[in-house]
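Every protein chain of the complex appears in place save one, which is left out.
== chain A ==
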Amino acid sequence: MTTQQIFSPLPGIFYRKPAPDKPVYKNDGDVVADSDTIGLIEVMKSFNEVKAGAAGKILRFLAENEEAVMAGQPIAEIDV
């Protein structure tokens, strides 16, 4: 097993939930597939999904819900 990071593809606000009243996409420890959505980045009022990009298990999130992130900033770690 190796640890891999998921990077934000865009600068903006990171959201872990699809809507404020919905549960988070993924929790620490969840198993994810390559194409699973782990969060959203809001850039200039448009919302873009962040995919896991690899199959594995989420170790932890490095960015908080509603945190401002830069493009290329690591937002989660997965065990692949």
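Going forward, contacts are C-beta pairs under 8 Å (C-beta built on N, C-alpha and C of every residue); 3 or more make two chains touch, one makes a residue touch a chain; residues count from 1.
To be clear about the criterion, contacts and distances are computed from a predicted model.
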Undisplayed chain, where the name is taken from the UniProt record, one of "biotin carboxylase", "ABC transporter permease", "Ferredoxin-NADP+ reductase subunit alpha" or "Acyl-CoA dehydrogenase": "biotin carboxylase"
Touching residue (missing chain; options A:24, A:43, A:62 or A:80): A:43
Interface with the unshown chain - residue positions in chain A: 10-13, 42-46, 66, 68
